[in-house]
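Shown here: the complex without one of its protein chains, the others still in place.
In order of appearance the chains are A and B, and numbering begins at 1 in each one.
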Amino acid sequence: MAERVRVRAWGSHGLHVRTPHYLRGRTGVIERCLGPFPNPEKLAYRLPAEAQTLYRVRFTMAELWGPSAENPDDTVDAEIYAHWLEPADAP
Amino acid sequence: MDKSWHDMGGDPAGPVIPAEHDFALWEKRVDALFMLTTAKGLFTVDALRRVLEDMGPEAFETMTYYERWITAVNRNLIEAGVYSTAELAAKIAEVKARGADYGTASLGGGDG
Partner (left out) sequence: MPHDHPDHGGISPSGHPYRPDQDGPLTEAQALEIAVRELLIEKGIVTAGEIAAAIARMDARSPAVGARIVARAWTDPAFKARLLADGSAAAREMGADIDALKLVVVENTPDTHNAIVCTLCSCYPRTLLGLPPDWYKSREYRSRMVREPRRVLAEFGLHLPPNVRVRVHDSTADMRYIVLPARPAGTEGWSEEQLAAIVTRDCMIGVAVPRLPG
């Protein structure tokens, strides 16, 4: 996985997902890799869950909230599963 | 890109009210039932959250935390086939017939 990543701007369609809406489509930097974890999008429906690699990704307030950011250099770190991430330079 | 009601990050909201309370026995029991039934593999916290989310914002605004949890634990146990809706209905009728407060409706009088 690239160092700079973008969270996929997928819809959730009322399904159980653990990728917050406010991070979708936003670009951040991988803070650390946490290793494989069972996919909660399967566990929520009592299904066998494949492992997904989980990353901690760091976003600046400027990236998340633009000019209305309270302090542009403050950050939010969140855990995002690999299938919700793509390289920041992907088309 | 749709946003579910429970996905609150960044929403405008009022001041944080620094509320807290000591948990009642029945709330601790709900917590314990969740911990034990998930530890025994009947469902996972993800399935608890899925039901809590599907219960919608009205439940979030009108029910307390453990009121929502016992509803979600119960639904998962039904989904897991642990007991039937008929068994549940009969048990609830039995519980309510014992008394009008928690202590007397609970066999053994709550924690005595």
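We adopt the following convention: contacts are C-beta pairs under 8 Å (C-beta built on N, C-alpha and C of every residue); 3 or more make two chains touch, one makes a residue touch a chain.
What you see is a predicted model, and the numbers here were worked out from it, not measured in a lab.
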| task | Identify the visible chains that the left-out chain touches across the whole complex. | result | A, B
| field | Touch list for subunit A against the chain that is not drawn | value | 18-20, 22, 34, 37, 40, 54, 56, 61, 64-65, 70-71, 73-81
| query | What subunit B residues would touch the chain not displayed? | reply | 6-26, 28-33, 35-37, 40, 42, 49, 52, 60, 63-67, 70-71, 73-74, 77, 82-83, 87-88, 91-92, 94-96, 99-107, 109-112
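Criterion: only the chains that are shown with their structure count from here on.
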| said: For subunit A versus subunit B, what separation do you get between their C-alpha means, in angstrom? | reply: 29
| field | Parts of subunit B lying in touch with subunit A, wherever the complex brings them together | value | 1-4, 7, 9-10, 43-44, 46-47, 49-50, 53, 79-80
| field | Touching residues (chain side subunit A, partner subunit B) in the complex | value | 9-14, 16, 20-25, 40, 43-46, 64-65
